[in-house]
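So that we are looking at the same thing, I have put the structure below in structure tokens.
All protein chains but one are shown in place.
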Amino acid sequence: MQPGAGNFFEDFRPGQRILHPTPRTITDGDCALYIGLTGARQVLPSAAPVAQALGYRDRPVDDLLLFNVAFGKTVPDISLNAIANLGYADARFVAPCYPGDTIRAESEVIGLRENSNRRSGIVYVRSNAFNQRGDLVLTWARWVMVHKRSADAPAPESVVPSLPQFVPPGELPVPAFLKPSALDPKLTGSVALWDNFGVGERIDHPSGMTLEEADHTLATRLYQNNARVHFDEFAMKRSELGRRLVYGGHVISVCRALAYDGLENAFAIAAINGGSHTNPTFAGDTLYALTEVRDKWPLASRPDLGALRLRLVGLKNLAPPELRAPAATDGKPDPHVVLDLDYTVLMPRRST
Amino acid sequence: MQPGAGNFFEDFRPGQRILHPTPRTITDGDCALYIGLTGARQVLPSAAPVAQALGYRDRPVDDLLLFNVAFGKTVPDISLNAIANLGYADARFVAPCYPGDTIRAESEVIGLRENSNRRSGIVYVRSNAFNQRGDLVLTWARWVMVHKRSADAPAPESVVPSLPQFVPPGELPVPAFLKPSALDPKLTGSVALWDNFGVGERIDHPSGMTLEEADHTLATRLYQNNARVHFDEFAMKRSELGRRLVYGGHVISVCRALAYDGLENAFAIAAINGGSHTNPTFAGDTLYALTEVRDKWPLASRPDLGALRLRLVGLKNLAPPELRAPAATDGKPDPHVVLDLDYTVLMPRRST
Partner (left out) sequence: MQPGAGNFFEDFRPGQRILHPTPRTITDGDCALYIGLTGARQVLPSAAPVAQALGYRDRPVDDLLLFNVAFGKTVPDISLNAIANLGYADARFVAPCYPGDTIRAESEVIGLRENSNRRSGIVYVRSNAFNQRGDLVLTWARWVMVHKRSADAPAPESVVPSLPQFVPPGELPVPAFLKPSALDPKLTGSVALWDNFGVGERIDHPSGMTLEEADHTLATRLYQNNARVHFDEFAMKRSELGRRLVYGGHVISVCRALAYDGLENAFAIAAINGGSHTNPTFAGDTLYALTEVRDKWPLASRPDLGALRLRLVGLKNLAPPELRAPAATDGKPDPHVVLDLDYTVLMPRRST
């Protein structure tokens, strides 16, 4: 029995449900390594007593560590033969994940569209991650371009799912236990709360982080993501890229960590509304980040808490103040922009 | 008092027993880092609930993490002055090791043979690793070529131990608590059980992994293995190798991780029958793996479980399908072959 070569475009059918193998217990070990790999200083995954003061049972696992582990579970079935990870939408961080929890993932094919060249197609999936009690902790949609095994395989009927442009404020997952007023500014280093941010505001985060082959591969293996493109220099040398590609989820994690300065009180991610990896990232690139405030919402029956919809732009080899706009007027992304992520965070509101 | 320079060939005598220093508590932290370093997806060390369903008290520590930690303990006494690690035999994974367990190791010299050049000799040792309760968890034999301090030192009487070619099926350690039928194929991603493998079958594992100086040294330091050859580029530049050598145990771990695809239900290693590092591995090399099924055995009074004796061949910079045979007809290993490991795994049998 030869091992599977992963699914090709013609292996997917609308409505198909896939249970992804190898559940994963996330532990303090993963949390420490995540801090080591990203430099994240977000306070909840960093400090158990602070998390407990806010109502959490323990330090929650960093939202993006959870995302990357859950995403990694889907790779062998969904994107082993992917040409490109085209986009994310409607990701909701439904419930906290704690060290010791075991995550499993499943996906449903929600759309298919063959490309006109007949050699590949776009697969849309909705993926869900559950903990060991079967509670949904994270759900997200993504679409990837996947090779066909054979150009002659018949094209499926095109189904393109309708996905929301953003998770509406009324649907943001907000734990009932949350006591955001416990987030003392002395613990995070900033007095800037929800009230202090204005729509349209831009924050140029000061830090930069140079990536190495050893650290992006360490991160991606930690997530048990086995896509060849990240690991196999020997094969990649013969590919169009010419070398190993940094996993996009690691780019998101590093940019979120860089964005700590200026968003210190954005203690949790509630949703990822959309995102794309606009240019490839390679070892040797230095990542920077800037944030634009897209929207701000109070939250019903939570006078102590607000949501900010943010645009997180990841740059390579260009300090944020030198970027005029993430995209030129023709819509083409600036060659320095590697990430354009639309996400929503929770932040305490000033008591009045 | 100057620190010891390690033992030389003439420091060993047959029957000598050595208690190796610095016991090591293995934790969730080591387990996470092991996954990060190897990309291992073997289900038991990955998922506590799956391990518990099979009867384990908790996630067991990955068999090869245990092996590498225990091996590392022996290095300062046995192989600090080794020229080459010549082989392994009769390794038995006697009992599971769990996060929180503390491992100590001891060795007995079971053989000695001076080389004809009188400048070095072969030391054969049987090493045993125990947990904090004094239970044997792992035992193995290995032989190493060790420098003599002085060519004039008298040669000891040659003693070459008789070691089994493989651990016979009747002696394989099989935990009594094991419930292999709990290993749902949906958890591992494959329906291929013991029954599906045929003697002589070959599996070309699809993934490759490029090694970096930073990751093989991180792994080897984690095991507290302090052999200079892996760490000291300044000294190695002046050596015959010209650079740092990747620790063979890391090569084994990476190849076992690569071999997940195609052997998803090989949930535990029962024995390492033999093995050799046929060519050196360096940072920059991309490792691949192929498996040959050497033998298959039912296990007495266990209709739910079988053993497969496997040959795990590690390749560098050559995709497995391009390798005809691990060794040429003259017995010389192919220059791409870096590892030739004979080991035995446990796998569920189909209920009939």
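Going in written order, the chains are labelled A and B, and every chain counts its residues from 1.
Heads up, the rule we're going with is that a residue touches a chain if its C-beta (ideal position, glycine included) is under 8 Å from a C-beta of that chain, and two chains touch if they have at least 3 such contacts.
On a predicted model such as this, the values are computed, not experimentally measured, just so you know.
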- Touching the absent chain when the full complex is considered, from B:Leu19, B:Ala300 or B:Ala327: B:Leu19
- Quick one: say which of A:Pro168, A:Pro206 or A:Gly242 touches the chain that got left out. A:Pro206
- Query: Taking the entire complex into account, which one of B:Gln132, B:Gln165 or B:Asn196 touches the absent chain?
  - Reply: B:Gln132
- Message: Contact with the hidden chain only, please: which chain B residues?
- Response: 1-5, 19-25, 27-30, 32-33, 76-77, 99-100, 102, 104, 132, 212-215, 217-222, 224, 226, 228, 231-235, 244
- Query: Can you list where chain A touches the absent chain?
  - Reply: 27-33, 35-39, 41, 43, 46-50, 59, 99, 186-190, 192, 196-197, 201, 203-210, 212-215, 218, 261-262, 264, 284, 286, 317, 319
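The rule is short, and it goes like this: only the chains that are shown with their structure count from here on.
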- Query: How big is the gap, in whole Å, between where the Cα atoms of chain A centre and where those of chain B centre?
  - Reply: 36
